[in-house]
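The structure that follows is given in the form of structure tokens.
Here the complex is missing one protein chain, while the rest keep their positions.
As written, the chain order gives the labels A, B and C, with residue 1 at the start of each chain.
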Amino acid sequence: METKWRLAAIVIALVMILAPALPAQDEGEMADSMPAEIQMEPPPAPELVLGEDVPNDGGHKLKLTWGYPAEWSDSVARFLIFRGDAPDGEFKSLGEAARGVTTYLDIGSKIKDNSDYMANDHDFYYKVIAVANNGTESEPAIGGPFQTSGQWFHWGKVPVLVGVVLFGFFTVLFINAARKGKELFVRPLAGIEAVDEAIGRATEMGKPILYVLGIGTAADIATIASFTILGRVAKKVAEYQTDLIVPCYEPIVMSVAQDVVKSAYMEAGRPDQYSDDQVFFVTNAQFAYVAGVNGIMVRDLPATNFYLGYFAAESLILAETGNSIGAIQIAGTDQITQIPFFVVACDYTLIGEELYAASAYLGRDPLLLGSLKAEDWGKGILMVLMAVGVLATAFGWNAIRELVRVIL
Amino acid sequence: MSNGTEQKSIVERLQFIDRRIIFVFIGLAVVIPLLFGVSLEEETTPIVQRLFDFVDALPEESRVLLSFDYGPTTAPEIQPMMDAILRQCAERKAKLYMMAVWATGHNLTGETIAKILNPEYPEYQYGIDYVNLGYKAGNQGLIRLLYVDFKRMYSTDAAGTAIDSIPMMENINSLKNFDLIISFGGGFPGIKEWILYAGDPGKIPVGGGCTAVSAPLLYPYYPNQLVGLLGGAKGAAEYEAALLKAYPKFRGRKMAGMSLMMSQTVAHLVIMLFILFGNTLYFLLRASGKGRS
Amino acid sequence: MNGKQAASYVVLAIVIVAFAVSIVLKGLLVTVGAFLTLFIFSFLYKDNPYYKFAEHLFVGVSAAYWMCMGFWGTMVPNLFGKLYPPMVGPVMPALKDNAAEPFMLIPLILGILLLLRLSSSVGWISRWALAFIVGTTAGLNLIRYLRSDFIQQINNTTFSLYATGATGFNLGETLSNIAIFVSVMTGLIYFFFSKEHKGAFGVGARTGIIVLMVTFGASFGYTVMARISLLVGRMQFLFGDWLGMMQ
Partner (left out) sequence: MIVFLVSLFMVVQYYVPLDSWAWMYQYLIDWTIIIGVFALLLGIWSLWRVNFNKIKQRAENWEYAVITLAGLLIMMIVGFVPGWGNLNNYVYEHFFYYILVPIQATMFSLLAFFISSAAFRAFRARSLLATLLLFAGLVIMIRFVPMGQVSSYISDLSGWILRVPNLAAKRAIIIGIGLGAIATAFKIMFGIERAYLGRD
């Protein structure tokens, strides 16, 4: 039952992601383009005013193009652009285009009450006047009607969609394979294998364990991965009856972390040992938080420090202070700029994607392992595509190169 | 590690030298050059020299847009670049247009004008030779709009004066009207956005000055999309050196980038010496067979 | 009273006297800033009461600062100001005449639900609000990430290996391009989780980690400069703004 429901959810999700793409051709209204009347006077009026809705947007934008005789282009200083509701009605000045420029992007406001509001699916007429170097103006050239419209689907983003859907397909495939009991190999990660040892060491020494979730929000992927690891660590800690300190930077992260730790203690059968004072809020100013955590480190002397999540410049302050008190340190972040500092100052570091993968390692949950396998396939396919792209470029197979370019 | 009871050799103990000793050396390395104002003339690297030469080749009354895309925290690194380039532009008698895509840049614009431009170049008149357009929200969107229609976004300057009453704004309709854009900062939005939304589409020369941290991310844009790039204190000091070479009249004036650079050089030396020292100890220990750790 | 205690009282006395002198000579504001700066630096020696003082003050004040920012910057204009504009009239007159937006009741309700977690009996309700926030922002982050870095980086990797300079074929650049390509590939191989690092695959992964290590060393060395700059900034404050020892 559970499985069926989940599969149904996946199918619905895919349909919903794809659905907006389907009606695009019927509902997405393409703007009319009609040639404007042509008028010639010295300096000659612009020749042909064409208006096009800008594709792949929410409307309110129109690209105007006109032609102008080349022999005149040096003697014309600029073009004035106007917009009106009727060819013979009132026109409002929009702006101007510099010498030699024969396009203008009219970006109207999306807000109805603004003076420059530009309604979608409404007929507009445009007037373009050339101004000569001596200031004399040409006869106006009027073009229209043109319309702007919002589209239901952003066609430029199709490749991304295809990639995401394909990837989702792999995920589902491997998760199902894993659920059927297929043994999936994962290579060992030193940082993860050290977790148990680190907790054991703290227990032996009778010292607490410090777990820092970083300064990300509860929605940063790194923080989410860290929550899962926190759950595992908390469960072990509860079993060993060691102290766990989780100072938090963000109140929502704190709330979630409290729930995570509490349920881990419950699972370990020691709900009575949990208190909200273990997982607490410090402050959400970056360096005040660091100052506070540093204080906790030098005063409570934890035997093991975990730094897993999103980190910025504070990474090294934490890691060096932790090192000075002789703690075993396990770190992991997806912030490329901070990885080097963790690598240098900590005993074990999970680099980028390894942090995301860690939750799967700790749990050995087939679902999570399945998604790891999917990630690997994703990487493999990308590598092949990139290699083909590079080779195609190198040997001048332009067709293949273009194909790869479209896919990527 | 050796088992505490046995008498440790000096070499062995030095290997775990108290880090506070390192701290003292670093502190001194930074403070002493600052206090004594020692400075060091840098060899200018091509990526910096190219921007310098570009500015130096600008004809008089060229229009230069300076965008203050940084804040007080990075000002120690960035401000020296701004000062040097501003001086050079003023020497070239360029028209200076100052703006900011960072909210924090607004105050710094005012400070820079008050500290450098007004006292050193009293002949520069507001509205004719330079203008402070101030900060506008919108990040890269702002840049894109400025490219399309400059005055639509800047209908007044920073003080609220109508843009049409400022003489030097008369022929500015798009970013394309500028001869050079220099963005100072390197965060988001910053040099990268200026390149992508102004420099590339309009073939407008773009130069940049950024913090040391963001410089590697911007190197790939040189030389095709960036005229030149000043990275961190070193970039600033190199630019100042080029400036001193071309305009000897600046000699004797305190060059912030250079004295910052002197602190940098000494501090780097100290760190490297400690690293070498640590490795020497390590090899000595290994040679004597005790260094297995 | 033992010697250690006596010494700490002497230090305290010196700090107080220096503080007083500084206030007289330099004014309160710079003095406070300078002493707090020194207190924090004292942590480099070891944990001590002065650092503890600055640390605890910092934590308290900063938490309140962000709370106030959240209140005046978000709650008043975006929640109260949109729910019932006349209410914020006295403090933010510009918002007074806006139309009310009843949609804003939703975050108000979710916010209150979140606060319910303080009660042990109905605390579970707060999970709805948490789920909402996590769901929204996770989706948002993902999209932002895809849009900016991910796709861009893949695109950048499919480039031409040949490099041509002013004089035609450029061997050095071409070799560099090949090195970049190979490095990206081996780096990705290192991140494979479900394949043992053995044989040719192992060689790839090993190359990958070598490239990663070179990069980490370089980033580390590169960042030294920025960090020294920060210290210079503080020293300029101490010796320049406060002590007036720099011209």
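As a convention for this text, a residue touches a chain if its C-beta (ideal position, glycine included) is under 8 Å from a C-beta of that chain, and two chains touch if they have at least 3 such contacts.
Given the structure is predicted, the values throughout are model-derived calculations rather than measurements.
> Which listed residue (A:S138, A:T171 or A:T242) would be found touching the missing chain in the intact complex?
A:T171
> Based on the whole complex, identify which of C:V61, C:A100 or C:M245 touches the chain you can't see.
Checking the options C:V61, C:A100 or C:M245, the one contacting the hidden chain is C:V61.
> For chain C, which residues reach the chain that was dropped from this view?
29-30, 32-34, 36-37, 40-41, 43-44, 52-75, 78-79, 90-92, 103-104, 106-108, 110-112, 114-115, 117-118, 127-143, 145-147, 149-150, 153-154, 156-157, 176, 179-188, 190-191, 208-225, 227-228, 230-231, 233-234, 237
> Which parts of chain A face the unshown chain closely enough to count as touching?
So the residues of chain A touching the unseen chain are 6, 9-10, 13, 16-17, 20-21, 56-60, 110, 120, 150-154, 157, 161, 164, 167-168, 171, 175, 218, 221, 224-225, 227-228, 230-231, 248, 250-252, 254-256, 258-260, 262-264, 267, 276-277, 280-288, 290-291, 299, 313, 316-317, 319-321, 323, 334, 336, 339, 341, 343-345, 351-353, 356-357, 359, 363, 367-368, 371-372, 374-375, 378-379, 382.
> Contacts of chain B with the missing chain: which residues?
Missing-chain contacts on chain B: residues 17, 19, 22-23, 26-27, 30, 40, 42-43, 45, 73, 216, 219-220, 234, 261, 264-265, 267-272, 274-275, 277-279, 282-283, 293.
The rule is simple: only the chains that are shown with their structure count from here on.
> Using Cα averages as centroids, what's the distance between chain A and chain B in whole Å?
Taking the mean C-alpha position of each chain, the two centres sit 29 Å apart.
> If a residue has to touch 2 or more other chains to count, which residues of chain C qualify?
Expected reply: 219, 223.
> Please set out, as single numbers or ranges, the residues of chain B touching at least two other chains.
Counting only residues that touch two or more other chains, chain B contributes 213.
> For a test of understanding, state which residues of chain C touch chain A in their complex under the given definition.
That would be residues 40, 43, 46-47, 51-52, 54-56, 58-63, 65-66, 114, 117, 126-127, 130, 133-134, 136-138, 140-142, 146, 151, 154-155, 157-162, 181, 184-185, 188-189, 191-197, 212-213, 215-217, 219-220, 223 of chain C.
> Please give the residue numbers of chain C that touch chain B in the complex, ascending.
44-45, 219, 222-226, 228-233, 235-236, 239, 245-247
> Given the complex with chain A, which residues does chain B contribute to the contact?
Answer in residue numbers: 19, 145, 148-149, 151-152, 173-174, 176-177, 213.
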